[in-house]
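Only one protein chain is missing; all other protein chains are in place.
And now, chain A:
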Amino acid sequence: MATPELLNLGFEFVEIFAFIVLATVGLAVIFGMMGIINLAHGEFILVGAYTTSFAVAAGLPLAAAMAVGVLATAAFGLVLERLIIRRLYGRLLDSMVVTWGISLVMIQLTRIAFGNTAPGVGIPFGQLPVVDGPVYYLVLAVVAVGVLGGLYALFMWTDFGVRARATMQDEATARSMGVDTDRMYTATFAIGSGLAGLAGALYAPVMTVTPEYGTSFLVEAFVAVVVGGSSVLLGTILASGFLGTVNAAFTNLAGTFMGQVAMLVAAIVAIRLMPDGITGLLSDLREKWGESE
C-alpha cells in the first residue's frame, strides 16, 4: 500500500473513531452509569445541533454557538430528568418506552416549530494538504479524546465524581453517608445530555441539520455502548477503536455500504463472544488471573 493510501486510511479511521466516540459518550453515561435506555439520545443530539445552527444564524461565532448548544442541551436534560426520567430509575423497559415516546414527540415538535431544515453552518478551517480531507475532522478527533480525558478526570479525581459513582452503585448506602443522591442523578443526567448536545453541535457543520438528524447517530451509539460493556470510559474507547477500524478498513476496500455491513457483523460477533462487552471480558480475565496467582 502506497503512503498516501495509508494516510487516507488513517484519516478515515480518525474520522470514524471521532464520530463513534462523540455519538456514544453521552449515551454511555446515561445508559452505562444510570441504567436508563435512552432512545431519545438522538433527539438530545438534535437539540444541540439546532441550538448551534440558530445561534450561528443569529450571528454568534461558531465556537460560542456550540457552547450555547451544549448548555442548552444540558439544561434540557436537567428539566427532563426532573419532570420524567427520575420516575424511571431501575425500570429498564419502562425507560425504553418513555424515551422512545419523547423521541417521537421531539422530532415532530421540531418540525412544527422550525420546519424541515435548519440554517446551514458550513465546515470551518479549510482542508488538509496531504489527504485532502477537512482539517475540521482532526479537530473533532482532538475534541473526542479531550472529552474522554475530561470525563475520566471528572469521575475519578473529583469529589463530585466519587459521589456520583457511589450513588449509581449503591444508592441506599450513599444516601446514608450523606450524599444528596437526587442531585447526583440529576447532575449526571445533565452531563450525559450535555455530551449528546456536544455531538450535535460539533456535527452541525458537517451534516445537514433536519428533524431526523439525531437518528444518524443512533446505530453507532447503541452498538458501541453494547460492544463496549459496562465500563463507560474504557468501553467507549475500546469499542470505538474496534468498530472504527473495521468500518474504515472495509469502507476503504469495498465502499460505504460494505463498511456499515462489516461494522454491524463485527458487532454481532463481538456480542456473541463477549456477552458483557469488551470491558466485561476484561474484568472476567482479571478475576481469573487473580485466582491463579
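The rule is short, and it goes like this: a residue touches a chain if its C-beta (ideal position, glycine included) is under 8 Å from a C-beta of that chain, and two chains touch if they have at least 3 such contacts; residues count from 1.
Just so we're on the same page, contacts and distances are computed from a predicted model.
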Could you check which of "Urea ABC transporter substrate-binding protein", "3-isopropylmalate dehydratase", "Fe-S cluster assembly protein SufB" or "2-ketoglutarate ferredoxin oxidoreductase subunit beta" matches the UniProt name for the chain that's left out? "Urea ABC transporter substrate-binding protein"
One chain is left out of this view; which of A:59, A:126, A:178 or A:290 touches it in the full complex? A:126
In terms of residues, what is the contact footprint of the unshown chain on chain A? 8, 11-12, 15-16, 19, 108, 111, 115-117, 120-123, 126-127, 131-134, 136-137, 205-208, 210, 212, 215-216, 248, 251-252, 255-257, 259-260
